[in-house]
Every structure is written in structure tokens, then in C-alpha cells.
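Handing you a structure now.
One protein chain omitted, others in place.
Then we have chain A:
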Amino acid sequence: MTKAMTPPVSASAPPEKQKFRLARYQDLALVPVIILLLIIGAILSPIFLTPNNLIAVLTQQSELSLLVLGQAMILIVGKMDLSLESTVGLAPALAVALIIPSSAGGLDVGLAAWLALPLCILIGVAIGGLNGFLILKVGLSGFMVTLGMLTMLRGLQLAITEGKSLIDVPESFLYLGSTTWLGLPAAVWICIVCYAAGIFVLKYLRAGRSLYAIGGNSEAARAAGIRVDRVVWIVLIIGSVLAVIAGILMTGRLGSVAATQGEGMIFQVFAAAVIGGISLQGGKGTLFGALSGVLMLGLVEQILRLQGVSGFYIKASYGAVIILALIVTRFATGQKQE
């Protein structure tokens, strides 16, 4: 056989008209649902579509959205990190405690106040790095390691603060939590920038595409020359740092670090990610999808709140809504959520 097989042959295939394929628009599957929620909200409440209300929704969701961003990348690469929610509390608490005097509930170390932000980030890197070390180098189960970390970090925060809220919060935190830039809260801008960067990296950078390859088939990724462990480790660290940023924003917005800061958020994080089309098995989903999951949950929550659902019922109805949203998403995307 001497058929010319000499590659590369330039592609001479005509640019065939792409048929409309639903799969290509799966990213946008939640957009109609979000529009529907906006319409429902507008019908039920006259103030729903006012800028102030919508900005309030965005602000409330900003911290959750950063956690979802981190978790979505970790899920795409085929791991999961439950400890993100205690990182939200511990990192600001520890950083603040290292700065303020013991009279205000600190550790009496007395570091300079400007160190607050870098310290927080450093703590995030350390937590993500430790998770990565235990999972990748020691070879422990990621689920169990981060579950242990979840409990340990929360306990550490309680031990440091003796269960009290820290109210002597550095200026830098308060600034980020309260200021507005060009009419939008800083927190919302930070989320926009983080998501834009994430969406760009996961679509247009080789490093970002490697997340999908690793999550889809880590052996194949390794055989293709991707440094699997290094990428996973970096993604775990980025996830923790995003959780720390969420913690800083929350601290700044509330003006204190509560002992329970972030508690219970991990459930919403997973719910938003799965509703947004991220597969728990790895390798599937987009950050835009995850973001629309966050927005959808935020709108539902706000509608319930404006309807004056009793505080006793809001938790139950929120849980029910998440299950309902999962069902809606299941049929909107036509895919099983594994």
C-alpha cells in the first residue's frame, strides 16, 4: 500500500455549515430560567427589577460565587474540597488575631495592620497546599482529607477566638467590604474580574484546558505530557485563595469575623455548581454555567425573602428549591447529574 499518508496534509475540507447543536449551547441552558425568575420576581414584587434590588442580589451572592468558582475548578479537575467553607472563616480570623491585642480577643503577636491582606492570602495558600500534599503526595482520599480539614479549621478558629466574634477589623477589609467603584460594590467587581479571568483561562489557555483533560482521564492527560499532580495542586491552592478572598469580603461587609463565618456554605456551593452543569465526576462543565447556577440560587432566595416567607420556613423552602432547581436543570440540559 503506497497511499500517500504523509502528514501534515492541509485541511481541504470545506467549512461545512455547523448544524444547530444543543450541546454547544449547554452553557446557556440556565439563561432562560434566570430570565423567567426575573419575570416572576417582577410580577410578585414591584421593587424586584430596581437596580438597588438587583445589586443587593449580586452583593449577597458575591462571596458564594467566589467559593463556587474555586470549587468548580476543583471539580472539573476531578477532585473536591469541602474545607473551603471553614477557610472562609479561619483565614480572616487568624490574620486579624495576629494583628490585634489580646484585649480585643487577639493573640498578642502584634503584627502590622497592613499585613492583614497578604497574611490572609498566605494562609489560603498554606491550606490549599496542605490539602494538595495530603491528597497527591501522601495519597489520601480527597473527600476524607478535606472533610477532616473542614472540621479541624473550624475548630482552630473557635480555639483562637474562644468562640467570640472579632470586631476589631483592619481598615483594608472594611474598605473592600463596603466601598463602591463606578456604582457597583467592590465585591461585585472582584467577582466579575475573577470569573472573567477564570473563563478566559479555562477556554483559551493550555493550562486551563488541561483541567478538563485531567478530570476527564488523568492517565491520558499524563500520557499527553500534562504534569497532572502539579496542575491539581495549583488548582487546590487557587480554590483556597478564592475562599480566603470570599472570607475577606464577608468580614469587610459585616464588619466582624463571626466564629461561624462561612458555616453551612459548602452545601450551597455544591448545589450551585451542579445546577450550573459541573459534573461531580470531573472533566465536565464551564465556569459560566457555574456562575449562572449562583445567580439562579440568588434570585430564588431574594424572591422568597421579598415574599416574606417566614424565617422558620425559609431554610426548608430553600432546600426544597435547590432540589427543584436540580430537577429543572436535569431536564433543561437533558443530562444526568452524576
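Please note the rule applied: a contact is a pair of C-beta atoms (placed from the backbone, for glycine too) under 8 Å apart; a residue touches a chain by one contact, two chains touch by 3 or more; residues count from 1.
In this text, contacts and distances are computed from a predicted model.
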Out of "3-oxoacyl-[acyl-carrier-protein] synthase 2", "Phenylalanine--tRNA ligase beta subunit", "Monosaccharide ABC transporter ATP-binding protein, CUT2 family" or "NADH-quinone oxidoreductase subunit L", flag the one the UniProt entry gives for the chain missing from this complex.
"Monosaccharide ABC transporter ATP-binding protein, CUT2 family"
Looking at the full complex, which residue from A:A159, A:L182 or A:A223 touches the chain that isn't shown here?
A:A223
Contact partner of the left-out chain, one of A:I35, A:L49, A:A126 or A:L205:
A:L205
For the chain not shown, which residue from A:L176, A:A213 or A:A272 touches it across the whole complex?
A:A213
In the full complex, which residues of chain A touch the absent chain?
1-13, 16, 18, 24, 203-209, 212-213, 216-217, 219-227, 283-284
